[in-house]
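With one protein chain withheld, the remaining protein chains of the complex are depicted in position.
Letters are used for the chains, namely A and B, taken in the order the chains are written, and counting of residues starts over at 1 for each.
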Amino acid sequence: MSDMKFSKDHEYVRMEGDVAVVGITNFAQKQLGDIVFVELPETGRTLAKGDEAAVVDSVKAAAEVYAPIGGEVVEVNGELNKNPALVNEDAEGGAWFFKLKVANMDELAELMDAGAYTAFAEGTA
Amino acid sequence: MRYLPLTPGDREAMLARIGVPDIDALFDSVPAAVRLQGDLDLPGHKSELEVERELGALAAKNTSAGQVPFFVGAGAYKHHVPASVDHLIQRSEFLTSYTPYQPEIAQGTLQYLFEFQTQVALLTGMEVANASMYDGSTACAEAVLMAHRLTRRKRAVLSGSLHPHYRAVVETLSHYSDADVVAMPAGPEDADLAAAIDEETSCVVVQLPDVFGGVRDLSALAEAAHAKGALLIVAVTEIVSLGAIRPPGDMGADIVVAEGQSLGNGLNFGGPYVGLFATRQAFVRQMPGRICGETVDVEGRRGFVLTLSTREQHIRRERATSNICTNSGLCALAFTIHLSLLGEVGLRRLASLNHAAACALADDLTELDGVELVTPAFFNEFTIRVPGSGAEIIDQLAKKGVLGGVPMSRLMPDEGGAGDLIIVAATEVTSDTDRAAYRACLQEVLGA
Partner (left out) sequence: MSGEARDKRAPEPMARIERTFSGNAGLQIEEPLLFEVGRTEISGVDLPEPSNDKPRFGGLERQGEIGLPGLTEPEAMRHYVRLSQKNYAIDMGTYPLGSCTMKHNPRLNEKMARLPGFADIHPLQPQSSVQGALELMAMLADWLCEMTGMASVALSPKAGAHGELCGMTAIRAAHEAKGVKRSVVLVPESAHGTNPATAALLGYDVKAFPAREDGTVSVDAVREAMSDDVAGIMLTNPNTCGLFERDIVEIAEAVHEKGAYFYCDGANFNAIVGKVRPGDLGIDCMHINLHKTFSTPHGGGGPGSGPVVFSKALAPFAPVPFVERQGDACRLVETGEAAGDATPFGRLTAFHGQMGMFVRALAYMLSHGADGMRQASEDAVLNANYLRAGLSDLMSQPFGDQPCMHEVLFDDSFLKDTDITTHDLAKALIDEGYHPMTVYFPLVAHGAMLIEPTESESRAALDGFIAVMRDLAQSAQGGDVARFRDAPRYAPRRRLDETRAAREPVLRWRDGNVRQDDAAE
């Protein structure tokens, strides 16, 4: 997982070529509890870094998912609509939310690496 | 004081236990300068008997629907409610319980809400319904907001035959939430309605039966809305009509809102009533209000809970789908019990009786010289054109002891053309004698 980058809002970015795969971290899914619903962005939508991109609901909480990096949404993970529990099972793997065609690679550098994020998350817990 | 269990001795002992000298010590955080000195300038407490006399005297000054030949509708209707309905809703466990936030000890409320939601969905021809809203008009405004959220557009087109009060509620909320409203000129015809729908339009709102009482097929309007990516919202103010006419869901409605007062609930001078709200399954997460859902308990037994609550204000706060916190629980219960008693055959027969009474009345009244029927197709309410001022005629009828309907000018004071129109309703409670009295008194009034 060392190739992953993380935001302070608990999103991760995993680069596949010039496409960023975005989801919420394992830490975030644990904080939320049983995920019951995920609302994904429309394909084709252009997001700026920090834009509200998706919503993830547990029974008693709802959290906005922000674009950790700017770009155009090229694919969303429709599997999450059918099986939101996948976020609890495999947050940083199969339960990615959407893929972005990155607009500005420099934004990537503003995100935390795994070590920094772990320290950050432990601080918030 | 009959409602306060503490005795002076209790109060003294309790203050001692708390460790304060007197009750005012507990109000220390209230700035002394603004504390009320002495009692409010209001009378002192009264016995049950005294209160009954005082309120009874006020009640006696009103003419109740059951006392006179009564034909007033336009959004609220006089129906007969079975005695068992009022008995059941007054059971302590229904009347004096709170919102079912602790589902293990609120299955009674939750199960009837689930039954209510199912009944509303069946009646309206929609897939899902919520656990009720304040009333039909506020449900209508909420439907418009929901359409804005679903389509990400902010322009609503309102039919000219939408109840003017519903229209005003939508216009008020829209104005102060920075959304656009295009209201068609008031009138029974809205042929231009479809033409007013454009690419910025989130929804078109139409009433069925409309405020004039008229009924018509909305399928073409639904198609026209959908062609532009807009939603069709249908408002029903007389829910009994859906026992006789095609449900809006059959005609392509995306959201159906209704006033449910006619079933189980009295006229109550305008409230409390019960708003019905139904939509498509796909839109459920944008639906406002409480929703009850089925699940199981740890032993696998079926049970019910409030669900999808992340839409609501207590979790989402400023991001909630609506600021609504309450539903109309007890009125929804009355609705559900009444509809359970009626059942399919009862509702259909009730609807037929309403229609028959209205048809007979329309025939009676249009026999009079100068009285014209404006709405050729209707359910239990129709509009007549009278030779003269509708408002004056209604007042003169009232003096003769007949409450003959609603002058359209009261609902549409700005419409020049509304002056000679009267909306007249008849239901299963309208007797032959009532009809005869109306005809006779109207003849006298018109002849004078």
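Here are a few things to note about the model shown:
The rule is simple: a contact is a pair of C-beta atoms (placed from the backbone, for glycine too) under 8 Å apart; a residue touches a chain by one contact, two chains touch by 3 or more.
All figures in this text were calculated on a predicted structure; none of them were measured in a lab.
Note that of B:Val204, B:Leu276 or B:Cys331, the residue touching the chain absent from this view is B:Cys331.
Among B:Ile245, B:Ala258, B:Leu276 or B:Cys441, only B:Ile245 touches the chain left out of the display. Residues of subunit A in touch with the missing chain: 34, 36-37, 57, 59-60, 84-85.
Keep in mind that, in the parts below, only the chains that are shown with their structure count from here on.
Per-chain Cα centroids separate subunit A from subunit B by 44 Å. By the touch criterion given at the top, residues 36-37, 39, 57-62, 64 of subunit A touch subunit B in their complex.
On the side of subunit B, the complex with subunit A involves touching residues 285, 308-310, 315-316, 319.
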